[in-house]
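Have a look at the structure that comes next, please.
A single protein chain has been omitted; all remaining protein chains appear in their positions.
To keep things simple, chains are lettered A and B as they appear, and every chain counts its residues starting from 1.
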Amino acid sequence: MSSTTDMGAGRAQIAARTLRTDRWWLPPLLNFAGLGAWVLYATVRAFMQNWYFVPEYNYLTPFYSPCVSNGCVEQAAHLGRFVPDVWFLPYALISLPFLLLFRLTCYYYRKAYYRAFWGSPPACAVAEPHGKYTGETRFPLILQNLHRYFYYAAALISILNTYDAVIAFIKSDGSFGLGLGNIIIVANVVLLWAYTASCHSCRSIIGGRLNHFSKHPLRYRAWGFVTKLNGKHMQLAWATLASLAITDAYIMCVSAGWISDLRIVG
Amino acid sequence: MSHWHHFRVWRGDSSEGDLVDYPVEVNEGEVVLDIIHRLQQTEANDLAVRWNCKAGKCGSCSVEINGKPRLACMTRMSTFADDEVVTVTPLRTFPVIRDLVTDVEFNYVKAREVPAFAPPEGVAPGEYRMQQIDVERSQEFRKCIECYLCQNTCHAVRDHEENKAAFSGPRYLMRIAELDMHPLDAADRKDSAQDDHGLGYCNITKCCTEVCPEHIKITDNALIPMKERVVDRKYDPIVWLGNKLFRR
Partner (left out) sequence: MTDQTDRTVEHHEYDVVVIGAGGAGLRAAIEARLQGKRVAIISKSLFGKAHTVMAEGGCAASMGNVNENDNWMVHYRDTMRGGKFLNNWRMAELHAKEAPERVWELETYGALFDRTPDGKISQRNFGGHTYPRLAHVGDRTGLELIRTLQQKIVSLQQDDYVVTGDYQSHLRVFHECTITELLRTDGRIAGAFGYFRNDGRFVRFDAPAIVMATGGVGKSYQVTSNSWEYTGDGHALALRAGATLINMEFLQFHPTGMVWPPSVKGILVTESVRGDGGVLRNSEGKRFMFEYVPDVFKEQYATTEEEGDRWYTDPDNNRRPPELLPRDEVARAINSEVKAGRGSPHGGVFLDIASRKTPEEILKRLPSMYHQFKELADVDITKEPMEVGPTCHYVMGGIEVDPDTGMSSVPGLFAAGECSGGMHGSNRLGGNSLSDLLVFGRRTGLYAAQFSEGARPAVDPAEVEAAVDRALLPFSSATDGGENPFVVQLELQKTMHELVGIIRKADEMEMALKKLEDIATRTRTVTVEGHREFNPGWHLALDLRNMLLVSLCVARAALERQESRGGHTRDDFPVMDSDWRHILLVCSALGEDNVELTRKEQIPMRPELFDLFELDELKKYYTGEELGGHRADRGETR
């Protein structure tokens, strides 16, 4: 058991795991439910291999961008098709793993899942249920230090998402179009950029690693901007989970013909 | 304006102890430390509590109130419901001396292990020139009043006594960050942050930030940037390549 309630080491002998009287278990529970639900949805969708594209309006869900499987619809495959079409390979095979790893190693999500899924700690000043703890000093958790590579990858993928959002304004007949789908897609891309730019690694790379801001005024200003965004990293993390799911679900619904896109122009 | 409140205070020493109930009078505007002092002056002359400034500036009166690490002098009684039991216990991460006083020597040992500021060579006293924007980050960390609430709440040592040897705790990792960001510090601290002070033990669950009475953003502004600086040094070939190619 943890040392908190341990009788050794001369600590005050208090048997209770915590004396907190507030509902400390609620935030980890909500995180557990929220993250769990999202992962479930994303997994189902990533392997569904269907209803990911609306050809008429060029809507491609971010879960399938870039679509690189031989099974992809040709119009949706901007980078070509080269991955075998088998059930266990997602169509966006070259982006999904990086996006997953970007979020998995994100400093915010780490906090959220260490607390919610591993109880390490469940909440502040609540003893954790493990006898041993080495943090991020060993394999595999030492790999959390690779966050910035996944950040680089995620930034590249955000460019692709932006491209997807732009060409979604061009309908299959080549004319300009604007529908609710476009608005959702653009909103999602904006949020994705904000989340990506608010990343702690980004903050360090853009300026945090400098010791003399005064000698790098441009980077100092950029750092100041990222720092502001970074303050909202948690909110952006959740906002993008929501926007991704909404975008995907909307495109699925339109693609499946369950609803039709609300058109504004064309 | 006064009313009676139910207090439970942990009394004892390292061999034994228990929560003791005290009904106590509370007046408008009082803080938990006032109530402890009232107990001292009335029914418990020998109740041990550490305190000094009583204004949240010295960081002496760190205790746990209803299970949360807090400064007793900064916890207003008006934050509790009139019928709420207020439980005051000593910090649980450090050995208890008596009642609410713990032995915080761990922190002084760790403080000694962080190499001191290394003055730049050839710069005489009075010749130091630093821009405000370059000192602001370190200044935030120097607001620290060393109450050790972060050290107490960090589960890496709170729940794992055995990690005390390898892990310096948020306060001293922040001290390293402070020096590493100092515009004139001549030492390099990235390797030792990871290797000697256990930066890797931090899993950024932010309890240090949550309990900081000075509202220092320990995790976002000190620990994560320090982790990133360690990555620069130890884990990032692109930065390494960039440094090779564009070294000024």
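Here, a residue touches a chain if its C-beta (ideal position, glycine included) is under 8 Å from a C-beta of that chain, and two chains touch if they have at least 3 such contacts.
Because the structure is predicted, anything quoted here is derived from the model rather than measured.
Peer 1: Could you tell me which shown chains are touched by the chain that is not displayed?
Peer 2: For the complete complex, the undisplayed chain touches B.
Peer 1: Among B:Leu19, B:Val85 or B:Val135, which residue is in touch with the absent chain?
Peer 2: Considering the complete complex, B:Val135 is the one touching the chain left out.
Peer 1: Counting contacts across the full complex, list the positions on subunit B that touch the omitted chain.
Peer 2: Spelled out for subunit B, the touching residues are 13, 27-31, 33-34, 40-41, 45-60, 74, 76, 78, 97-99, 101, 103-104, 108, 111-112, 114-117, 119, 125-126, 128-132, 135, 138-139, 142-146, 179, 182, 185, 215.
Here, only the chains that are shown with their structure count from here on.
Peer 1: Can you list the residues on subunit B that touch subunit A in the complex?
Peer 2: Counting only subunit B, the residues touching subunit A are 10, 12, 14, 16-17, 19, 64, 66-69, 84, 87, 89-90, 92-96, 102-103, 131, 133-134, 153, 155-163, 167, 180-183, 198, 200-207, 210-211, 220, 224-225, 227-232, 234-236, 238-239.
Peer 1: Can you name the residues of subunit A that touch subunit B in the complex?
Peer 2: These residues of subunit A touch subunit B: 2-4, 6, 8-14, 16, 18-22, 107, 110-111, 114-115, 120-121, 124-128, 130, 132-137, 141-142, 145-148, 152, 200-201, 203-205, 208-209, 211-214, 220, 230-231.
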